[in-house]
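First comes the structure, then the notes that go with it.
In this view, the complex is presented without one of its protein chains, the others remaining in place.
Read from first to last, the chains carry the letters A and B; within each, the first residue is number 1.
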Amino acid sequence: MSFSFLDMIILAVLCLFGIGIYALLTMRNLIRIIVALQLLVKSVILFVILAGNITGQMALAQSMAATVIVADTIVAVLGMALAVQIKRKTHSLDTKDIAGLRR
Amino acid sequence: MWQFFIVLAACVCGLQAIQSKKLSHSALWLAVTSGLVSLLIYLLGAPQIAVIELSVGAGVVTILLVFAINIVGDEQEEKKPLVPKAIAILVVFGIMILIGSTLIPVKELSVSISETVTQNLSEMMWQDRFLDTLLQIILIFTCVLGTLSLMEDRNKSKEGENNEF
Partner (left out) sequence: MKNAQSILILFVILFPWLGAIIIVAFRQNKEKGQHWLASAISLLTALAAWLLLFFNNTLIISIPLGGIFGNIEFVSDGLAILLVIIATSIGSLAILFSTSYMKGESQLSRYYSLILLFIGSMTGLVLSSNIFYLFVFWEMTAFCSYALISFYNDDPKAVRGGMKAFIITQLGGIGLLIGIMMIYADINTLSIPEILQSAATLPTLTLQIAGFGFLVAAAAKSAQVPLHTWLPDAMEAPTPISALIHAATMVNAGVYLLVRFYPTFKAVPGWNMTIIIIACLTSLLAAIMASVAFDLKRVLAYSTISQLGYMVYAIGVGGLFSSQFHLLSHAIFKTLLFLSAGAIIHSLGTRDMRLMGGLNKKMPFIRNVFIIGSLSLSGIPFLSGFWSKESVLEHGLEHGPLWAYTIMLITAGLTAYYTIRCVWMVFFGESRSHMQPHKISSMMKTTLTPLALGSLTTWLLAGPLSKFLQSSMPFHHFHTYSFWEPFLSVLTNPYTYLTLAVIVVAIFGFFRVKKMKGLIHEVRGIIGFAEKGLGFDELNKVFVTPTLWLAEGLRYTQTGILNWNIFGILLGLLFLISAVLLGGI
């Protein structure tokens, strides 16, 4: 079976998505979760650009990808600020230790 | 065919990013993954986004991660995951297979690389999707203000006040 470029990009998207989701499910450190989110969003950006390429509407796809990059960067920045504050307040970055609202 | 190796390298680097023991190594592997993904984006025919992705993903995010890891402390060990590994792998493969099967019709189409992308993009961003661009700028300002207020250390400011007397 011959792999075209399309197949390889789809494979890349699926693999990166899968790695990101696996990390979100199993990692306990908040910073690692932020890294996993970044990987997840990279796969999505790749997929949007691929869709733009296939349908020929590259400009639309590029502006959408730009929006996604901005949003994801903001999420990462605020996530890190929150992680720093959590570390200051509860002295731990473990997801089990910060579930403090549960009675 | 050589594209296959770039794809493979991106996946391997992604895996290393989440799997490495030290957090700072994790950030570096993420930067490398960013670079490889931006190369793939360039090969698909979107040079501006490739540049943005490289500078943001491998630049800004990596620097911020390094700062954060510095403040928080580099944790070395990884404890047992709370969701059992078997369930996690099951869910992940389930989703990958399902999304893959949704994507099967896409294989009928072929990949083409189009020219004259530059002019269309700036026209698109500043006229057709002007509202979108404006909102993104506002969002960036909000994020900056939010981060500044979030990073405020209440204990330190109280200590500062007490020292005046």
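Operating definition for what follows: a contact is a pair of C-beta atoms (placed from the backbone, for glycine too) under 8 Å apart; a residue touches a chain by one contact, two chains touch by 3 or more.
All values reported here derive from a predicted model rather than from experimental measurement.
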Option touching the unshown chain, where A:L6, A:I21 or A:M80 are the choices: A:I21
Identified contact with the non-displayed chain, of A:I33, A:L46, A:L60 or A:V77: A:I33
Residues belonging to subunit B that touch the chain removed from view: 81-83, 87-88, 91, 94-95, 98-99, 101-102
Subunit A, residues in touch with the chain not shown (by the definition above): 21, 24-28, 33, 95-96, 99-102
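Definition applied: only the chains that are shown with their structure count from here on.
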Inter-centroid spacing, subunit B versus subunit A (mean Cα positions, whole Å): 6
Touching residues on subunit B, where the partner in the complex is subunit A: 3-4, 7, 10-11, 14-15, 17-18, 23, 26-27, 30, 33-34, 37, 40-41, 43-46, 48-49, 52-53, 56-57, 60-61, 64-65, 67-69, 71-73, 75, 78-79, 81-83, 85, 88-89, 91-93, 95-96, 99-100, 103, 106-107, 109-114, 117, 120-121, 123-125, 128-129, 132-133, 136, 139-140, 143, 146-147, 150-151, 153, 155
Touching residues (chain side subunit A, partner subunit B) in the complex: 3-12, 14-23, 25-29, 31-32, 34-36, 38-39, 42, 45-46, 49-50, 52-54, 56, 58-63, 65-67, 69-71, 73-74, 76-78, 80-85, 87-88, 93-96
